[in-house]
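Following this message is one structure expressed as structure tokens.
Shown here: the complex without one of its protein chains, the others still in place.
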Amino acid sequence: MKQCPIKEMPEREDEVRSALDISALNVVFPTKVGDVHVARDVYLRVGENESLCLAGESGCGKSVLALAITRLLPKKANIQGKIRVHGVDILEAREECVRRIRCRQISLIQEQPSLCLNPVMNIGSQVAEAARVSLGYSSAQAKRAALDLLRRTGIPEPKHRYRLYPHQLSGGMNQRVMIAMALAARPRLLIADEPTTALDPYIQVQLIELLQGVKRELGASLLLITHDLDVALELCTDVAIMYAGQVMERGKLERVVENPRHPYTQGLLRCFSEEKPRAIPGVSPPLSDIPSGCGFHPRCPLARPECATMSPIWRNGCRCHL
Amino acid sequence: MRILARHKGLFCGGGLLLLIFLGGVFAPSIAPHDPTVQDLRMRMTGPSFTYPLGTDTLGRCLASRILFGVRPSIGLAMAATCMVTLAGIMVGVLSAVFRRLDMVLMRITDCFFALPGMVLALVIISFTGPNPWGILLALSVPGWPKYARVVRGIARSQLAQPQVEAVRCMGAGPLYVTRTCLLPWIWPQVTTIATLGIGGKVATIAGLGFLGLGVQPPTPEWGAIMYGGLPVLGIAPHISLFSGLAIALTVLAFTLVGEGVHEAINPLIGEDANETMPD
Partner (left out) sequence: MTNFILARVLALIPVLFGISVIAFFSLAFCPGDPAEMALARLMDTESPPREAVKELRRKLGYDRPLPVRYSMWLSRILKGDLGSSVQSGRPVFKEVKKAMTASLELAASAMLVTIVLVLGLGVLSAVYAGSFFDFSVLGLSLVGITLPDFFLAVLGILFFSVYLNWLPVGGHGSLLNLILPTMTLAAVNSVVAIRLMRTSMLQTLGSRYLLTARAKGLRETAVISRHALRGALPPVVNYLGALTGHMLGGAVVVETIFMWPGIGRLLVEAVRSRDVFVVQGCVLAIGIAYVLVNLGVDILHAVLDPRIRNGEEGLDANTGKT
């Protein structure tokens, strides 16, 4: 793998070892209705061979993080902060460098796979393209590699399906194709953005198993973005809960599920509880109009006067005044 | 005032069109000279005080000829468009309602699509000769398939709606269904295409006139004037230029109005535009 010419000196020892390190990230989109703060003061860390689940409701800014890490956000987005992948500062690096990092070190798996594949190219050549670009294979080598990848992701009759088009395959198959593309260069960081949403539950189980296998085989770190905590429980060890663009709670998944500290997490888990699922009253705010102070205070059952005015600081794995 | 700014294309085109219309209607009063009177001493002179746009190869006042040329061009174009629209709507609706007829009619329209409009027009002129009725036919016959196709498409998608079944269950006859369920959806699209199409027909009339197979002299016709100016393009370019400009401006006006109508109507329907095919 070609080394990227820019390499920041790590500030702390363990930063070198973390696959993904986000600090003080702020993402703002200037729009006609005003500035939209999609991510506010986000801190995240995924260590080597670890797996973090980024959970939250739709519209809380999770997908934006995935795009920010790979620097695929539109140009008008205003990004501040630091994102480090294996020690490389993504936001400061040259475009050429980031391009090489994509797919060689970071891979992105998206939701709605049928829309994420080029409809006029057959799936085999799309996978082969990933192999060709990231590993510098020739066409013949890339085709062989693509066939191998298709087989490894559990697509039956890879030789026949190589020539098929995305609209001829089911959603689950297409997602396997996406995963095959993501694996091409054996990346060390996998970002999966809602990989199983919009697919049948039966397919979801299969894909989860596939992802587990992939993660094991590559020894890669995983950043799983989802609103489905069941999927998270299968795949991840850590969790970060996001609400209105901020990370509200962070910690080991088991701990958080057993003993949630933040009122939002508590409410969220109540939604999933088997005995008496109860929704959190109200709706999550649009990112263009976030309440002042703690973003959750209008819906928080334990809100106190200072929650409305002061932004809570990070304390004890949780961002709350309590 | 805001409506004006939003639909500036429509208003520019509309204004231009109004001017052209008025010029044509009031041509006898506005024109500086009789368009047929020749003054052989003043042949091919450029724009001057007496002759605002100059004279043609026979010494006739170009401005007058162009003004009088509005009538045949636009008159025939609009008449043909009316014919084509009616024919197209009829065929399209019939085609959508009666499936067996549909097969036959669609094959027929395919044949018409296979020949460029100008070619069909020429063939028709070869039957009828270059008289106004012939020109009318020559403009209409190539045009109706497109309207029929579009109307058929709209009618078919509307007929598949549940409202139609409901109305039919209540005992509505085909005329009622057509009037209430189909026509409201057909009018907007057809109006758009028709307005855009008039421009094409003006161009076709001019083309036929240019080839000598359109409106015959002594009636002034822009295409014919332009053709007359070609041999003397070097010494008297104003003849072909001004007549050509008249054609171009008229087409522009209709196109702007057509696009403006299209934009204004579209938000109500939410359907995609048909690309304008060469007529």
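Labels A and B are assigned to the chains in the order they are written; within every chain, residues are numbered from 1.
Rule of thumb we're sticking to: a residue touches a chain if its C-beta (ideal position, glycine included) is under 8 Å from a C-beta of that chain, and two chains touch if they have at least 3 such contacts.
Here the structure is a predicted model, which means the values were calculated and not measured.
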item: Residue in contact with the excluded chain [from B:L58, B:A87, B:M118 or B:L183]; value: B:M118
item: Contact partner of the left-out chain, one of B:A206, B:A224 or B:V261; value: B:A206
item: Option from A:K62, A:R84, A:R100 or A:K215 whose C-beta touches the chain left out; value: A:R100
item: Absent chain, residues of chain A that touch it; value: 67, 70, 72, 99-104, 107-108, 110, 112, 114-122, 129-130, 133-134, 165, 167, 178, 181
item: Absent-chain interface as seen on chain B, which is shown; value: 107-108, 110-112, 114-120, 122-123, 125-127, 129, 199, 203, 206-207, 210-213, 223, 226, 230, 233-234, 237, 240-241, 244-245, 247-248, 251-252, 255, 275-278
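The working rule: only the chains that are shown with their structure count from here on.
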item: Chain centre separation in whole Å, for chain B relative to chain A (CA means); value: 57
